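Every protein chain but one is kept in place in this view of the complex.
For subunit A:
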Amino acid sequence: MTYSISNIARSKGDPKVLHSGPSSLGAADRMARALGWFSIGLGLAELIAAERITRALGMEGKETLVRAYGVRELGHGIVSLSPDKHLGLWSRVAGDGLDIATLMTAMRHDNPKRDNVGIALAAVLGVTLLDIIGAQGVTARHRRPSSQLRSYRDRTGFPRGVQAARGAARDFKVPPDMRAAPALAAVSDRATQEKAQEKARPH
């Protein structure tokens, strides 16, 4: 109950939450959030424990690649946790493909850790399925169907029509602190007038 802790920042008469209601976050959003945090966790693990991961998979010598994948996972996680979560999840799906392709290279018969690779592949396939479900879910939930467009052609906001409204508030006096530099047109008008006066003046 984080709101109970944050009540220390409120005054005595401020309303305090008694019961919490349904959230604006849908199931797909929560799934995106979970997968985003999973990405960040996995990315950190790949960065910090690259040697242990490569040793467990019989992929010694690929530590730099695993660390690069760790950075990639962090990127997926950050985007999945942002308002653009659909991009994050679809990028995770693409990343899963890359992970599967990389693991397949370790499924050699001469790899003594082949069983571990098999388990890792099964795990990645499972997560890929979740990523696809999540990506489709958030895309559908936040899509803006073009067929839903309403017409606002009659929403003028001017009960007497637009033409009558044009300049209807010219009676308004702009306060001195909000006046602009002399209008360009006003300056040009003044220059023209001064030129005309100059011409009219007897020499």
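By our rule, a residue touches a chain if its C-beta (ideal position, glycine included) is under 8 Å from a C-beta of that chain, and two chains touch if they have at least 3 such contacts; residues count from 1.
Here is the rule we go by: contacts and distances are computed from a predicted model.
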Which of "Peptidoglycan D,D-transpeptidase MrdA", "(4Fe-4S)-binding protein", "Threonine dehydrogenase" or "Zinc transport system permease protein" matches, in UniProt, the chain that is not displayed: "Threonine dehydrogenase"
Subunit A residues touching the omitted chain (full complex): 2-4, 6-7, 9-26, 29, 78-79, 81-84, 141-145, 148-160, 162, 165-170, 172, 174-175, 177-181, 183-186
